[in-house]
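The structure's right below; bear with me while I get my questions together.
Note that one protein chain is taken out, while the other chains of the complex remain in position.
Chain nomenclature is as follows: A and B, assigned in order of appearance, with residue numbering initiated at 1 for each chain independently.
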Amino acid sequence: MSALLEVSDLSVHHGQLEAVRSVDLTVTAGEIVAMIGANGAGKSTLLRTIAGLHTPSRGTIHFDGRDVTGLPVHARVAAGIALVPEGRHMFGSLSVEDNLIAGAYSRRRGPWTVDKVVELFPWIGERRRQQAWQLSGGEQQAVAIGRALMSNPRLLLLDELSLGLSPIALGRIYAVLPELVSAGLGVLLVEQDVAQALSVAARVHCLLEGRQRLSGRPSELSMSEIEAAYFGTGRAAASVGEAQ
Amino acid sequence: MTILNDIIQGILLGGLFALFACGLSLMFGVMDVINLAHGDVAVAGVYLAVVLIPASHIPALWIFVLVVPAFMIGGYLVQRYLLQPSLDSGAITTLLVTFGLSIVLENVLLEVFTANSYSLNVGSLVSSSWQVSSQISVPYLDLVILGVAIVVLVALQLFLVRTRTGRLVRAVADDREAAELVGANYRHLFAVAAALAFGTVAFAGLALGAYTQVSPTAGPTYLLYGFEAVVIGGLGSLWGTLAGGLVLGVATTLGSQVDPNLGSMLPHLVFLFVLAVRPRGFFPKRAVT
Partner (left out) sequence: MSDLALRPERVAAEPVFVVSRSRRPASWAGVLGIVLVVLLAVMPYVVYQSLTSTLVNFFILVTIATMWNALAGYAGLVSVGQQAYIGVGAYAVLIAAQHGIEPFVAIFIAVGVSVVLAYPVSFLVLRLAGAYFAVATWVLAVVAYLLVLRYPSLGGGTGAPLPGLGNIGATLLGAYTYWAALAVAVLAIVAVYLLLRSRLGLVLTAVRDNEVGARSIGSRVTGAKRMVYMLAAGGCAGAGAMIAISQLNVQPGNVFNVQWTAYMIFAVLIGGLGTIEGPIVGSIVFIVLQQTLAQYNAWYLIILGAVAMAIAIWARRGLWGTLVSKVPIHLFPVGYYVHAEPGVTERRGLARLLFGPARRAKRHPTAPTPSGPTPSGR
């Protein structure tokens, strides 16, 4: 199967700081790939660059075989890339329903409607007229996911899904992920909860100070290996011997 | 009784101020820009009408059907090719560029049309009025201007709430990045907001031209009234803006009862007072900026 997303040799700078250093990555349709790493490792920067919010200083991003490295954010949404940003970024003064409708601004064809999102997160039904800033963090996270789905993406980028979520809300969201993926969606997931990431992902990558320290299938990686890559301890042999 | 009459006149005048203010409010709310050329754009609208009325044989009352769309297109282009690049280079730059635009526009009008004042002859509307009682008489023109102001505000509100683009204009004011992430080109949305602002200020200019004589240097005065209405009313709330305009209008007519100089000064004093005690205005919305 050809890759949906193909990131090669990607480096991103914030001014002087090289936050992402020559990262290679693929995501195929119907697959969940997880990105783990400590705070400040560059995970958000990587996702935001894939979404088009940062310009890479080196490397390319191909989506569905097409080079999207130079495309603006909105053109990537139109192509089918959706990012649920860290911190959710609701449209605070819009109602919950308007947030979802706004998600469909790109007019991509697909199955998602407000009703479908309500089916996914039933509580939204009775709160759709509320302004988004009145929601709790977990509720906003769900709306943010719903809003991203409304663009009918083919690739969903999820940044820090579990941040600020109650275990119940988190469980609910992780429960729907396989459902979404089985419909052909590719997911690139950033997660600080390593166990959670390992349990859902087909493949994981670990970033340390912007570098890819470890890549592989969860079943093939030992806990000590992951720990070493995550904290940068031990021999930290760069084991990037992964089948793409 | 004359006080009551003054207040009624002031409220009617306030509609004009609100018309100036709503475009400013929109651009400030959406992209954090105060267009210091706003008043000059309105004045330019009067001069465009002065040129277009004889050329098109459209009566002055209906000339807005040409002027307003022309200004909306102009607003879109100004935002896209002048203000957006300045926004990209910093907030101070935008302020300076709109100020430069104000001075340039004013001096171009002075060069082309000399310092002469013009007004728009809207026929019998100017002279006739509605005699409510022996003390109170309401000029039809003032009523029409207040009516136009309310219709424009309602239309603007409907556009922002009901339409796909309007919804995203509000969204981009809340969170620009999130708007990009739902597939919107924020530059386009900014330009749409500017187009709406220029359209409303074209209405304001035409109303002003019907109301009084307008000279090329009149712009800043109305920019200031508009901004004051925005601040008094509280940023980001169109109805607060209308209320702010009414406050200024009443301050003008009441001050004018003492002398014309005070009529010009009192709205500014009210504004400075509000700035001193309630810098966020009287109807502040949850922070939009």
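What we mean here is this: a residue touches a chain if its C-beta (ideal position, glycine included) is under 8 Å from a C-beta of that chain, and two chains touch if they have at least 3 such contacts.
Owing to the predicted nature of the structure, the values given are computational and were not obtained by experimental measurement.
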Contact with the hidden chain, among B:S56, B:S89 or B:T163, goes to B:S89
Any idea which of A:V12, A:I36, A:A79 or A:I124 touches the chain not displayed?
A:V12
Absent chain, residues of chain B that touch it
28, 32-34, 36, 82, 85-86, 88-93, 95-97, 99-101, 103-104, 107-108, 110-111, 176-177, 220-221, 223-224, 227-228, 231, 261, 264-265, 268-269, 271-272, 275-276, 279
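In this text, only the chains that are shown with their structure count from here on.
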Per the C-alpha centroid definition, the whole-Å distance linking chain A and chain B comes out as 44
So in the complex, which bits of chain A are touching chain B?
51-53, 72-74, 77-78, 82-83, 85, 89-94, 98-99, 101-108, 133, 147-148, 150-151
Chain B residues within the chain A interface of the complex
164, 167-168, 170-171, 173-175, 177-185, 285-286, 288
